[in-house]
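Apart from one protein chain that is not included, each protein chain of the complex appears where it belongs.
Entry: subunit A
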Amino acid sequence: MSKQHNDDSIEKLLSEMPNINDKKTFDDYYEKVLEEINIEDEPKKKKLLGYCQQYQLPLHFV
């Protein structure tokens, strides 16, 4: 038999929708995120290193 849905029954159904679980672990994400951030920071570091060498600044600026 067909059920007659109304706003309340739709809202109730929606609130019963489950969370979807992730199978990956914290370490899986941490490793990749760290790798990505380091890759993105690399050109910046090289540029700073170039300035330090050009103007004979201490390397702790990098």
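The working rule: a contact is a pair of C-beta atoms (placed from the backbone, for glycine too) under 8 Å apart; a residue touches a chain by one contact, two chains touch by 3 or more; residues count from 1.
Everything below uses one rule, namely that contacts and distances are computed from a predicted model.
Colleague: Out of "NADH-quinone oxidoreductase subunit NuoE", "Phosphate ABC transporter ATP-binding protein", "RNA polymerase sigma factor" or "Glutamyl-tRNA(Gln) amidotransferase subunit A", which one is the UniProt protein name for the chain not included here?
Modeller: "RNA polymerase sigma factor"
Colleague: List the subunit A residues touching the unshown chain?
Modeller: 1-7, 10-11, 13-22, 24, 26, 29-30, 32-34, 36-37, 40
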